[in-house]
Structures are given as C-alpha cells and as structure tokens.
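Note that one protein chain of the assembly has been removed; the remaining protein chains are unaltered in position.
Chain IDs A, B and C follow the sequence of writing; residue 1 opens each chain.
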Amino acid sequence: MREVRNRQMEEKLSFVSDYMEGAHPAILERLLETNLLKTEGYGFDVFSESARNKIRAACQSPEADVFFLAGGTQTNAVMIDSILRPYQGVIASESGHISMHEAGAIEYGGHKVLALPHTAGKISADGIEKCISQYRNDANHEHMVMPGMVYLSQPTEYGTLYSLDELKRISGVCRNYQIALYVDGARLAYALACRENDVTLPDLAALCDAFYIGGTKCGALYGEAVVIPRHDYIPHLFTMIKQHGALLAKGRIAGIQFDTLFTDGLYGKIGVPAIAAADAIRKALREKGYPTTYGSPTNQIFVVLDKEKAAALSEKVELGFWENADDSHVIMRIATSWATQMEDVDRLTAVL
Amino acid sequence: MREVRNRQMEEKLSFVSDYMEGAHPAILERLLETNLLKTEGYGFDVFSESARNKIRAACQSPEADVFFLAGGTQTNAVMIDSILRPYQGVIASESGHISMHEAGAIEYGGHKVLALPHTAGKISADGIEKCISQYRNDANHEHMVMPGMVYLSQPTEYGTLYSLDELKRISGVCRNYQIALYVDGARLAYALACRENDVTLPDLAALCDAFYIGGTKCGALYGEAVVIPRHDYIPHLFTMIKQHGALLAKGRIAGIQFDTLFTDGLYGKIGVPAIAAADAIRKALREKGYPTTYGSPTNQIFVVLDKEKAAALSEKVELGFWENADDSHVIMRIATSWATQMEDVDRLTAVL
Amino acid sequence: MREVRNRQMEEKLSFVSDYMEGAHPAILERLLETNLLKTEGYGFDVFSESARNKIRAACQSPEADVFFLAGGTQTNAVMIDSILRPYQGVIASESGHISMHEAGAIEYGGHKVLALPHTAGKISADGIEKCISQYRNDANHEHMVMPGMVYLSQPTEYGTLYSLDELKRISGVCRNYQIALYVDGARLAYALACRENDVTLPDLAALCDAFYIGGTKCGALYGEAVVIPRHDYIPHLFTMIKQHGALLAKGRIAGIQFDTLFTDGLYGKIGVPAIAAADAIRKALREKGYPTTYGSPTNQIFVVLDKEKAAALSEKVELGFWENADDSHVIMRIATSWATQMEDVDRLTAVL
Partner (left out) sequence: MREVRNRQMEEKLSFVSDYMEGAHPAILERLLETNLLKTEGYGFDVFSESARNKIRAACQSPEADVFFLAGGTQTNAVMIDSILRPYQGVIASESGHISMHEAGAIEYGGHKVLALPHTAGKISADGIEKCISQYRNDANHEHMVMPGMVYLSQPTEYGTLYSLDELKRISGVCRNYQIALYVDGARLAYALACRENDVTLPDLAALCDAFYIGGTKCGALYGEAVVIPRHDYIPHLFTMIKQHGALLAKGRIAGIQFDTLFTDGLYGKIGVPAIAAADAIRKALREKGYPTTYGSPTNQIFVVLDKEKAAALSEKVELGFWENADDSHVIMRIATSWATQMEDVDRLTAVL
C-alpha cells in the first residue's frame, strides 16, 4: 500500500486529479437541509425521483430509466454485465478505463474486452466496423467472442472529445450491426463545459443505448447516474445492481446530489471553472514553450517535460505521472476540477 | 419498480427501517469543514488513515487492515470472494442476509451458500461443526463444496445477539477446522448499545478473521468498515476491492465519516437512543398485550398482529411487513434508529 | 486422493455404480469401422448429423436442436448457465445432483440453486409453485434470486420416477410462470426400460424446454445428448458450449456413439438387462427379509442393513454407501447396469 499523503498540511500545490476535494457546496447544503427527513430506501424516495425526472428532462428522454450508482468501475461492470450475453465481449479503446485501470472487473464478470488501437484515446467508426466485420467473416467465429457492445469514454482518458459527427457514425455502426453503444461519462461535465464540445445530453440519449453522467469527478461526494433511454431495455436491472453489491440502502444520498446537480442547470455549469483554469494553464504552457500532447481541450492537460525539469517542478507542484515519452522526457498530467482556484493556477504558472 | 413514496410530506409515522434518515449531524459538520481541502484518492488520505487508526485502537487490534466500502452486500461479496478459494462455500444461517436478500451476489461470485437452519436468526457451534464434519466424512466430499468460512450477523437479521460464549465456541470450531470466521456487523452499533450484549469490538477482533462495522444503518450517509485483524491476511485485497467495483475514488468521504464515528466513542453511543426507543416500544407492546417474537433485544422488534389490527394500524403508522405467522396473523417489524425521536415513540404508543 | 482400486483383479463382486464398464459392444464395433474415415470436427460430421436426426425422430421433435457433450455435470452447467439470466436461479431438489454432488458447478457459473425438500428424490408441482409464488409475493423479491428454471432428474438420484401426470403438472406450472423446465436424464435408459415408467422421449420433448439423454451411464464410453425441442431456443449455444470448455474437437466420437444407441431402438432396450437384474435383486432382498427404501423401480436399489451385516457383506461384494439410516443401520446402494451379468446377480443373491 502506498504511503498516506497529507497534501493540505504541506500546503503544496496539487493538480494531480479531479477528485481531490469534497462536493459542490450546494450539495452539502441540500444534504444538511434534508438530513432528518425520513424516506424510503433503495432509491424509492422523492429526491431520487425528482433527480430522475430532472435528468430525463435534461436529456430530453422522458421514458429513460435512470439509476444512481456509487462509482465508475462499478457502473461500467454493472452495465456491461447486464447488457451483454455470456458469449459477448465489449469493444473498447486499448486506453479505455475498462481495458487498463479497472483491475479486470469486466473479465471478473465473464466478458472479454476487445481492445482496439486508439488515437489520443479515441476509437473510430471504421475501426469498430472492421472489428465487427472481421468477427462475422471469420470462418471460426463461433469459436470466438462476439462483439456485443461498444464502450466509449466522453471525454476520453486522454481528455479528448468525440465530436457529434464521430459519435453519430459510431452509433450508426452499432445500430447497423445491432450491438449496444455505451458511453462512460465519468468526466462528462468537463465535456459539457468545453467550447470544442458539440455533443449534448440529448445527443447522448439519442445515440446511445446507455450512458452515465459522472458525479464523483464532477462535484458530488460520490455517485454516477446511469441513463438508459429506452424504458426496460435491461429487464431486472435493479436486481442485477443489487447482485453486484451496487445498490445503496440510503439511495437518497445519491438522489439528493444529482437532484442538486440538475437544479438550475448546475451540471452544465459546474465544469466551467475547470475549463477556464485549464485554458489558462494551456496558454501559459504555450507561452513558456512547453509542448503538450494529445490535444485535449478539457480539464486534463498532458505536458511533455524533460526529466530534470519534471524533477525540479515536483518540488513545487504535484502533477500526475502519465508515461515516459522517451528516455529523457516524461508526460505529466495536469488536472483541474470544478473546485480549482484561479490563485492556484497563478501559483502554478509562476513556477512553470 | 415500486411506487415512489414521499413519507415526510404525509407526516406519517414510520418505523420501517433504520436507514430512513441521513447522517449523524457530527458527520455532516465534519464534511463541511473539510470540504475544500485537497487529498489523495482511494483511501490514501489523512482522514481515512486517522479513521483506520482509531478503529484499530477501538478494536485493540493494532496490526489490523481496515478498508472502507460502500454497502453491506458489497462488503459481504468482496470479503467472501476474497477469502474463499473457488472450491469453497460459506456456511450461513438460512435467514442470513447473504442467503436471502442479496440477489445471489455470493453465487454471482462463484460460491455456494451452505445454509443451516437457525433459531431466531442464529446458528450454533454444534450446527456448524456438524456441517463441516459431515462434509469431511462424506466419501464423495471431493465432489462437494468444501465449507471454507462461517458467516454470522451480529445482531442477526432477527435482531438477536450472539453471546460472547456462543461466539467463542463458534470461533473455536472455525479455528479447529481452519476455516475463516466472518461477521457482518451492518447494525453493530445497535448491539454495542444494548444491555444484553457482551461482545465488544476487541472480542470480535480476537475471535474473527474479518468483520465489518456497519455505517449505513448506524449514522453514516453510507459506508462499512472492514476490519481484518491479521495484517495481510488477504493479499491484494485492495485490487480485489477495485475488481468488484467497490473502490471509491473519493475514499476520504467514507474516511471522514468513520473518523467522526470513532471520535470520542461516538460509535459506542450512537445506538443508545435507538435501544431506548425500542425498549420503550417493547414495554408498551407488553403492557398492551401484543406478543412479540424472536426475543430481539436490539433496535428491531417483531410484533405479532392479527391481520385486521395490522391493517388498521397501517393507516396511522408504517411498519415493515416481515412474514405471515399464520392465516390470520402477520409478523411486522418495528425498527428504531440512532435518529428516532421519543415523541415519535409516544405517537406510536398512542396508536397501538 | 483416494486409493486406486483394481476390482477386476480381485474378482470381487461389485454393484457400486453403473459406470464401471466400457461401452456397449455395438458402439466399439462402429468406432472400429469408421476409425480412419476423415470428417469435419466439432460435430459437423455425418455421424453426428445422423445421430441428431435419429434422436429427433425418437423424440418426435423434428425441429429440435441436439448437442453432444461429455458428461453430466458439464451438461447441467452449460444448460443452466445458457438458459438463465444472471438474476435467476434454478429450483431443484435438495437431493438433486446439482445441489449436492457437482462441487458447486452451478454457483461457479453464477447461479443459486434454490433447493426444495423432496420425497424420495422428487419435488412436486405444488412445491415448485409455492416456491415461485413466495418469490413473487415477497415485497423484497427484487432483492432476491428469481426462480428461472426447474431442474428435475429422471430417474432421480434415488432411482425413483416422475410419472407422466406429475411431469405434466410440473410442466404446467413452469409454462404458467414462464420459467424453463430442464430434465437431467443421466440414467434415462433405465427409466425407459422400466415397467413402471410412463414417460416417453416424445413426452419429454413435449413437456420440457431442454433435457439430456444420458450416454455415460447408459452404455457409451462417455457423452450426453442435449435435446432442445424448440430450434434456436438458446441462441449461440454452440459458442457457450465452447466457452465452457465442453466442445469436443472430434465431435464425431460422441456422434457415432449416439448414432449407434439410436439405431434399431438400442437406447430403448439397453436398460432392459439392468432392470431385469435389479428386479431379481429386489425379489431376493424381499425374500430374505431385507428392507429397501425410497421405492426405486429402476436400476438403483437402496437396502437398509444393520452395520454388522453391512460389514460382513462388504467382504464378499462391493456396494455403494449411501447414508446412515440410524445409529445401527446404513443404507447401501446396489446399482446394476446395461452390462450386469445374471451370474453376478446369482452370486450376489447367494451371499446376501
């Protein structure tokens, strides 16, 4: 186990991730207000119902089933296991969260991740179609794992975005081959707040069979909201959620959080400070001649540093190690969040 | 899906369960105070570390591994899957939560629940030993599921308690046959607050291979603290938690909650109002001639009502349906919690 | 691991089981004749196709899908895993092979066995209906395992038979509640050869969603033939068989065996010597005053012996230990097979 770190005591700058703070103040306030009211458990409470209705409205998807789960890996595992049949696997980018950093949770549920090569975290309609048609044309395909679903992240793990056009083409391939399209929106608020983004919640509802709206990294204490546009597309999902240990007795706590995030359009705005901060950092990096990579327009920035510079910087600010670029350079991740303060951005800019 | 219920709007009395309210005010206060501090994720933060140390101290188990998970079914599945080998199953009461109400989560992880008959929710050292020795003596035991663990709930699903003597005898059987003992403490605070209880946290740490201290039903927004007295008894448990989708990115939220629950002995006291309320209700039931069953001394009361009376009562107070006693009688559950108000107890007593 | 036994060298009588010999001579002859012909693998050969057609004809089920697998536990696991959805379990007798003696293979595939009490190995339409309706009426049934299938053995593990009327009633319950009915026919030839039996192969095809015709215990070297009356009732079953490691490359070996067993009605006759032998043994036991139990009319006889007698007998003939009847009596199983010789029956009768 890694050493426990006490960042705030050291008063050291940190841009390591977007889940370092608690929750948006409006959420805490609402939890306080409602704390001693009695409600039903397991999501059958008025707050959860209100949140579901607001999410349906925001997605222009009035028939959608909406469920609240605790975290991203859990949500991915529940949805993939519930949608796929045993003989099917899920197509994903080699860099996808389910391919790399979920400790084999998808395989633990019995399904192969059919990993495709990527460009800055993204896979393409063509690459997906090639994978499916290779399977179908293989004389031995009955001995192989059938692609049953496409998994995308929006934004991707590299901070990049699928355009509406790209998403439509991928959705078209999925519908043509009758396989499911599922989008992991762990950081969706940072896409929605981004100038370059042209994919809205109603677009996701129109183009996907299921997707989730991230809470944990977007201002909630925890929680992800799964949206399934077609009602009862996954029969008995409630029981499969329970079976995965993903059903929360005090379901209202997630309900209250999402009800708050979808009141007065908060979810659409909560990423704005993160993007503003990231843009300022990108500008500073550009001005100071630091190359960035992957072209991410969202709240994650990937900067290429020579190793000495990286070591020197690490004395003053904590960044996330991403990967070695070559023998003498590393790629470091700078992540902003809904809670990032401009004064911290200024401190970062000063030490760069 | 069941109808959404808005109890608080109706202002109707409810004793349906012990997870109807939010969190103990001290927890919310602490979440507010710490909200914008930045910390590491996944439990590597100072609050989680502080909570772990306080729990180790309270359990007199300085080497214990402590992990925070989100809910009870999840915790049971993670622990059982992580401790058992594929050829092993878990001995439990037929009435145990894992036997009945976890939607097959244990079987989903590949393990058979070896269900034993129970007395008011409890199984005995003798029953466990008989089960193990039958397996060992069966000429075909290599074709059968090997008992690899005993699962107990303290308090049980019927609100009853294992005495220290009973627990010692069960622990003795487990150690004699070298199988694990695991205790589900979803409602452990209500045992600790109960006069009849003689099993302490240090006793659990001394007698079990793993147990969990319930948060969700005992004053937290969510969360259960797993205690594994022997360090590294389960190698790579962190990864298996992740693989089960049970690792929370903002691990500190559970950490802060348990840190609060284990500050100034709060966890030991938080159940006291629940037991006081339950005792008052038990007294009222006795005085009014309502029979109770199972003999639960904790925060759950099981009252036998004729069906007309039950229907009449349901107009005024919401209780939990437990089971039909016979053709004309039902057993209803009355649950109190850390948040139960004495004025609600008085209102209940008035309508009985 | 148990000691290796060399029965034939000792020339000791043995009635331990019905899988102690090789295969019916007609099978070996056919394997010899066809040995060097070249055919496709995986069951796409002419022998397998011929066997499928003969089985369809024998079952009066011309559209049936027929697959050949290697053994009973494998067949049960493949079929149960392929028919059930993750949230479903299988209703079976507590004494059912899947409940007791398959080392948790069903749970390993993720499904709970919902075990019902039995009478001489049989469960009833009423018991099944009660189980299903209890589930449906339980307010918490979304937290429970849904019954999705009924598993029966014909003959049962106690050698008893479901009558056609009993099977019709069970099938009626299953169809009424839209759950699958699956019959394990590991010893089906011994039912078909039995005077008391009134359930034919066409009856099974008409009343079940799937069943298997046992080969291993009924004259084959190995192999079970799964019959699924409705074509494509289980889409992609071929791939799920492969996924379970149950697809045999040289599929024709099972095909040739079942082609032989279904040529000239061999399967309908192969159990006749076993029943004749068992009837002779039952008569001898009756005449000598040994009580039998369970009332099995098939090739398994359960005799109650006092322990001294059992010990004495064991010097001269090997029987199968079944269970202790009481402190001083045991129940021993006497199994005959298609290969049992009448002279061995006479030797047994002589030593009784």
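Keep this in mind: a residue touches a chain if its C-beta (ideal position, glycine included) is under 8 Å from a C-beta of that chain, and two chains touch if they have at least 3 such contacts.
Keep in mind the model is a prediction, meaning the values are calculated, not measured.
Within the full complex, the residue among C:88, C:216 or C:260 touching the omitted chain is C:216.
Among the residues A:71, A:86 or A:219, only A:86 touches the chain that is left out of the figure. Within the whole complex, the absent chain has one touching residue among A:40, A:102 or A:209, and that is A:102.
One chain of the complex is left out; on chain C, the residues touching it are 1-9, 14, 16-17, 19-23, 25, 28, 31-32, 34-41, 44-46, 48-49, 70-78, 102-105, 108, 216-217, 221-222, 238-240, 242-250, 252-253, 339.
The chain not displayed touches chain A at residues 2, 86-87, 89, 100-104, 107-108, 110-113, 139-140, 142-145, 321. The chain not displayed touches chain B at residues 81-82, 85-87, 110, 142-144, 146, 236, 238-240, 242-243, 247.
Heads up, the rule we're going with is that only the chains that are shown with their structure count from here on.
Spacing of chain A relative to chain C, judged by their CA centroids, is 50 angstrom.
Per-chain Cα centroids separate chain A from chain B by 32 Å.
Averaged C-alpha coordinates put the centre of chain B at 42 Å from the centre of chain C.
Residues of chain A found to touch two or more other chains are 238-240, 242-243, 247.
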